[in-house]
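Got a structure here, written out as structure tokens. Questions coming.
Every protein chain except one is present and positioned as in the full complex.
By written order: A and B. Residues from 1 in each chain.
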Amino acid sequence: MIEVVFGGAELRAVTPLLVVVVTAMISLLYEVFNEDHSDPARPVWLSLVGIVGGIVATVALWENGHSAFHGTFALDGVSAFTNVVCLLAAGLSLLMAPGYLTSIGVRAREFYPLVLLAASGMMVMGGARDLIVLFLGIEIMSIAAYVLAGIHRTDVKSGEAALKYFLLGAFATGFLLYGIAILYGATGSTGYDAIAAALPKASKLLVLGGVALLIVALGFKVSAVPFHFWAPDVYQGAPTSVTALMAVGIKAAAVVGFARLFIVALAPLHQDWAMVVWWLAVLTMTVGNVTAVAQNNVKRMLAYSSIAHAGYLLAAIVAGTPRGGGAVLFYLLAYTFMNVGAFAVVISLGRKGEANEQFDDYAGLASRQPLIAAAMVLFMLSLTGIPPLVGFVGKLYLIEAIVQAGYIWLAVIMVLNSAISAYYYLRLIFEMYMRDPAGPASAMEPAPLLIACLLLATVGTIFFGIFPDAPLDFARNSFLALR
Amino acid sequence: MQQFADYLLDEGILAGLPKSLGYALVIAFFAFVLLNFIMLVAGVTSWLERRVWARIQSRVGPNRVGPQGAIQWLADGIKNIMKEDIVPTAADKPLFKAAPYLAMIGFFGAWACVPFGDGLIIADLNVGVLYITAVTGLVVVGILMAGWSSNNKWALLGGMRSAAQIVSYEIPAAIAVNAVIVLTGTLSMQGIIRAQGWAPWNWFLFDNPFTFVAFFIFFVALLAEGNRTPFDLPEAESELVAGAFTEYSGLRSLLFFLVEWGNLYIIGALCTSLFLGGWQTPHFTDNGFVLGLVQFVVFFLKSYFLVFVAMWIRATLPRVRVDQLMSLCWKYLVPISFVNLLGAMLWVVAFPHGFLPARLGMFLFGIMVTIYFLMRVAFHLRRARPEMSWNPIA
Partner (left out) sequence: MNPYIALLISFALCAIVAGIMCGASWLLGPKVENKAKSEIFETGNPPLGSIRGIRFPVKFYLTAILFVVFDIEVVFMYPWAVVFRRLGWMGLGEMAVFVAVLAVGLAYVWRVGALEWD
């Protein structure tokens, strides 16, 4: 008799996923069967129902120490936090999408279901306790993301972004599978707990080979240097709302997948992988920041800054402690608000046919659109890490976790990097406030949904900067519960 | 076959040889016999098909070589061997030469899994059905290779059309097979046949309404996969010269025709094994040889009846258009087979040990449909040609 495992624990684990995926499918069918396209914002509402439903289901059902499907998947604290972050990122990028997509002339109705499907892939990655499930999540997420990157079909840059992302992503998937195969060969299992238990007796050479391949693959997904070359082109070429999703949601899911794998499954090998990830983190943040300084395009600057932030996150993973993991989770939440906010501002300045993404286009913004400029200042300051905004708190706890684990130099490098990043973030503020506008004032009023998105991001940036305790404690406890 | 090999090894001519070598020799022998059998079947089919069409279309057909033209196919074969093997200078020579082999191997691989009798099978794989689906895919590769390497527009179009058609119809066929597999719980061809009985109401065709539908889906899909009329667009003579085989001459083209006519029999054999009870006969004698012979004859007749139906269809129906072909597959067969599969599952869950009244009812229904169909045929024949002679060879 075959035992079909599908009980309460399994149902609990997949309910948030089911909510999101079923909404995606309903929304897909609605999009193609509905003939009335007069209101571009209508599909957003349906998708938002799925997002909110997913968040509600996650909040209602999560439980520390939970595991389902023979321990391959879990809806524990970490995955609940990831779910919320990823769904927030997806929801915010949905909010900024309708007006923007109309203005650039994208009528692909598949956008909304694809965002939901990408979000469901991220949720799978967050809860994966097995390499195969991790792979599954990465693929669900990536395939949707490849299509999303190229959803602006008539735009050459968008097509280039999609193709580049797809080819390199497929390549990274190959590395991932080889890594999984080798690790499986060495430890006899793909489950995280079983790997951790089998590591001390496993062949060191095989294990290290597998881990190296996994670092390459996951490094690609979090866009860590030197696997970052796709990131600027893809971020710049993809439609901005997709870029926001990629820079925040996909990065969050990949970082959590990275953290869970390395902090839980490969904990016995900490001494071995810490050095590699140390260098990865240092290179990533330094290269990201230094290159960002030289950019003249805001979207590209944000792309490099997102690489740099991946470096900060990796640095906390180097610590290898639950404290580090908790700091990573919290920083992801913080990063979601400030970075999505920044992309929303970029969108709000675009006009029909013109992207207005150069630094020069921001000159004198404060006099033209004072509120949006003020919001941008907030996001830039938060990304730099100025108190009392959320970016500061996040960075503070990252550094705290790194120092506590004894990586003083890493912390020093990170602080230095923050100083470098201040240059280009503050340069944008300088452009907006200290220079006169170059051309005529922008006539476009941001769509109501975009305003809602900006508002949410602003509120999140300020609120969690002042009251960070609740999510922070939650993040820490959930990583502590993993042990 | 296993018993036969054991017998030969123990006391027959192979006594004294190492066991594995002996088995290999026996297999090779049987495979050789099968190969010759295939050529015979394909050849006779090619002649018979032309005669049947001729009969249906009020023509005479080949009747010169041998009695009633019965060895026409042999003459054709010899003629083809004596012909020059032309390879166009512009062709991609290695691929061009390899393509017929690939098609041939793919098609022979399917034959190796056809159960002609209780032990009469070269390789009884436990994944038999899946294996046959997979290995016939090699034929597609061969055709596509032929189309591409010929460097000829007709050939390329024919090859692409053929590939598109075959892969499309693979889906309804594969889903329809599942309706049988949920009943048997095995993919082995012999296992599926053993799960049926000799009596028609024990065939899977009449097991429940869903397998009944699955049979027709499967048969239509296989006709399309075999590039048979009304689905013979890949080599539509009036449009594409000879499709993927335009540049082939002499023996290489003969190999492709061998594959085509041999595939016709495979279609019948697969339908017979999965739905029509295969070689099942009443156990009327303990003489293994006689029983095996009767099983073989029963299986052969059943499959050849389906071959005849395919000839009949080919002689009767006009060719469909490409868009009709594709919409028939994707818009009708695929959804129907999905629903049908769910129904078949529901039936198995509801009646895990089968439901005899339903079987008998389905059987009677089948008989009624057949009788009504035959009456219609007779009616039309009589109206169209009152003076028609019923003697098939006159």
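In the analysis below, a residue touches a chain if its C-beta (ideal position, glycine included) is under 8 Å from a C-beta of that chain, and two chains touch if they have at least 3 such contacts.
Quick caveat: nothing in here was measured; it's all calculated off a predicted structure.
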Among B:A112, B:V139, B:I193 or B:A214, residue touching the chain not depicted: B:A112
Candidate in contact with the missing chain, chosen from B:L17, B:L35 or B:V309: B:L35
Full-complex contact with the absent chain, from B:L156, B:L205 or B:V220: B:L156
Absent chain, residues of chain B that touch it: 2, 5, 23-24, 27-28, 31-32, 34-35, 80-91, 100-101, 104-105, 108-109, 112, 122-125, 129-130, 148, 150-154, 156, 160, 163-164, 167-168, 170-171, 174-175, 178, 181-182, 185-187, 241, 246-247, 250-252, 255, 322-323, 326-327, 330-331, 334-335, 338, 341-342, 345-346, 348-349, 352
Footprint left on chain A by the chain that the document does not show: 1-2, 4, 6, 25, 28-29, 32-33
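By our rule, only the chains that are shown with their structure count from here on.
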Centre distance in Å when chain A and chain B are each reduced to the mean of their C-alpha atoms: 54
